[in-house]
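Notes to accompany the following structure.
As you look at this complex, bear in mind that one protein chain is not there, while each of the others sits in place.
Moving on to chain A:
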Amino acid sequence: MMGYRVVKRQEPLNWGSFFIFLVALVLSLSLSGAMLAVQGKPFLKGLYLLWDGGFGQLYALEDTLLKTIPIFLCALGVAVCFRMQIWNIGAEGQFALGAVGATWAVLTFPAAPAWVLIPLMLVCGAVAGGLWALVPALLRLRLGMNEIITTLMFNYIGILLLQYMVYGPWKDPASFGFPMTPMFPVAAVFAPVVGRIHWGIVLCAVVAVALWFFLYRTRLGFELLAGGENPRAARYARMPYNFLVVFVLVLCGALAGWAGVLETSTTLGRLQSNVMAGYGFTAIVVAWLARLRIPTIAVFSFLLAGLRVGVENLQLELQVPAAFGGIIEGLILLTVLAGQFFVWFTLQPRSKGED
C-alpha cells in the first residue's frame, strides 16, 4: 500500500459497484472453497451442491422461496428504518410479537371462516408487532434512549413473552405437557398459490410495490428519505421528523410481525418457541448487503435463503459441518461490505515527488 493513497471519489460508483460485488462474491466463495479443500472435500463439487441444494431443483427453488418470504418482509422493514438512520435491531422480537398476535386471533376465534380469520391474523400480527416497536420509538423521542439498546433488549423480552404464552396459558392440553399451542384450524393456514408457495409471496409483492410507491412518489416518503440523509436539515425544513421516527419503527414492527404470522401459520401450523429462526437478524444482514434498496433486497433475500437451504444439501452429501453455512454467510458479508469501500474511495498511485 506504500505507493498508493486513498482518494474519495467524486461520485460513488454506479455499475462498478455491481462489479465489485461480484469480485467480493468470488473472493468469499474461493475462500470457502479453500476451506472445503483443507478438509479434504471436493471444492467444485461442494459449490455445485450448494447451488443445487438451493436452486438446482424445483423443490429446492420452492424451499428457497418459502424461506425468502419472511426474510424479505423483515428486511424491508429494517431497511426503511435504516434509511432514516434509525438503527432498529428489534425485528426478531417484533417477529415474535406478530406470531403471538396471530395466535391470539386464532385461539380466540377458532371457528371463524378463512376470509375472516386470515385478515384478522394479519391485523393482529401487525398491531402486536407495531406496538412492540412503538415503545422503543417513544422511548427514543421522549427520553432520548438509544434505539439500538432498546430494540435489542425488546427482542429478548418478546421471545420470552412468546415462550411464556406457549408454556403457560396457550399450552395444548392434549400435548402430553409439551409446550405448543393446539394445532391451527385449516382456515388459519395461508393457502398455497403456486406449487407449495403460499399467499405470503403475493403479500411480499404487494408490500414491496406499496413501499416503493410510498418512498418515491409521496411527500411523506420523500421526507423520510430526506430525514435519513440529514435529520437537522429536515427539521429546519419543518419535516415531521418525530412522526417519521415513530412511523418507520411501527412499520417495521408490522412487517416483521407479518413475517411472524406467515411462519407460524404456514410452516408450523401452531405456535411453538421454535418458530424463531433468526430471520429478524438475518434481515439486518440482507438490508445492509442490499444497501437498503427494495429490488436489491428482494434479490439478496432470495440468495441468502438459497444459501441457507443449499448448505443443508452440502451437509447431507459431503458431511460438511453445519457451522460451515454460517461461515460462508459471514465471509460473504465481510467481503461485500469491505468491497463497498471501493465504491466510495479509490486508490491513486503516489507520484514520485510527493511527501
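The working rule: a contact is a pair of C-beta atoms (placed from the backbone, for glycine too) under 8 Å apart; a residue touches a chain by one contact, two chains touch by 3 or more; residues count from 1.
As a working rule, contacts and distances are computed from a predicted model.
Missing chain, UniProt name from the options "Phosphate transport system permease protein", "Potassium-transporting ATPase potassium-binding subunit", "Basic membrane lipoprotein" or "Acyl-CoA dehydrogenase family protein": "Basic membrane lipoprotein".
Among A:V6, A:A34 or A:L220, only A:A34 touches the chain that is left out of the view.
Across A:L22, A:V193 or A:V206, the residue that sits in touch with the chain not pictured is A:L22. Touch with the chain omitted from the figure is made, among A:V6, A:L220, A:A237 or A:L316, by A:L316. Touch with the chain omitted from the figure is made, among A:G158, A:P179, A:G200 or A:G253, by A:P179.
In the full complex, the hidden chain is touched by chain A at residues 19-20, 22-23, 26-27, 29-30, 33-34, 36-37, 39-45, 47, 53, 59, 63, 66-67, 163, 167-168, 176-179, 263, 267-269, 272-275, 277, 309, 312-313, 315-317, 319, 321-323, 346-348.
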